[in-house]
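Note that one protein chain is taken out, while the other chains of the complex remain in position.
Our next item is chain A:
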């Protein structure tokens, strides 16, 4: 039989079918009640009377490919049956979305273009669950997204919002320098000695801090002070906590509050006592340049970094317009320039900065 014969015979069949055409030209037919479950298709049928034959198939949006269309129709086929319980539907849904990420995204996209809200919600929630608890790196991997934010923009989220040019540039320079230094450091750390060296420097700090003979005298001095303080009011003098007293004792509350407030601010005489004992405790006078300050970076490199930061800060503190030129020419050396110029903040904003 020819296809046109089929078309004539069709109305006598028990079921009626709707013809759907994907963007790639392929055509599918599906039971009418299943297709009607989808609002977009339903509207097409009712308004334009399309879909009743192969030649007049309803054109589906571009984001619906044949494979995904089958999935969508499976969903519709299940849910359009009125008798199902909520439990059944939920169970179906849970199994339905257990597909790979790529197909889940395609499905979400298709559901959205077909305006099939329940499926959009189902798939969106599933995608949200895949995002929850992940780091930005992990999310990028999961969804194959580009890593197109600059180093500087990747500083914690609220930091991105700082449009103050000075601080942005300082951030970028700082971040760049840190990255370079860390990379140089990483190469050094391959050797075991380097690792041990780091640990040792921490131990050195600790033993330096704890001291030897100094600690005992320091403790004695501190203990004397502590005993005196014990006689005074307790530390918690909050308005909230002390205000729990009955209101009729208003006067005592005020007194208590004042006492507590003054309680632990040392009197002037005590300040000098404190200073004396502080000096005892740290008798080898701390010379900041000599202390091995350990934040994971080699001191020599840190000095370089510090010098750069100081230099930069100094430049920024002087006249703005000339510095702008200098900074722009400076940043042309780094890869950050294209991002800076074409970044998510238009150049117009920067020139308008003096108005802010």
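We take it that a residue touches a chain if its C-beta (ideal position, glycine included) is under 8 Å from a C-beta of that chain, and two chains touch if they have at least 3 such contacts; residues count from 1.
Everything below uses one rule, namely that contacts and distances are computed from a predicted model.
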{"item": "Undisplayed chain, where the name is taken from the UniProt record, one of \"AP complex subunit sigma\", \"glutathione transferase\", \"Transport inhibitor response 1-like protein Os05g0150500\" or \"Rab-GTPase-TBC domain\"", "value": "\"Transport inhibitor response 1-like protein Os05g0150500\""}
{"item": "Interface residues of chain A (partner: the chain not displayed)", "value": "63, 102, 105-106, 108-109, 112-113, 120-121, 124-125, 127-129, 131-136, 139-140, 143-149, 153-154, 156-164, 167, 170-171, 174, 202, 205-206, 208-211, 215, 218-219, 222, 226, 229-230, 233-242, 244-248, 256-257, 259-261, 264-266, 268, 271, 274-275, 278, 281-282, 285-286, 288, 291, 293-296, 306, 309-310, 313, 344, 356"}
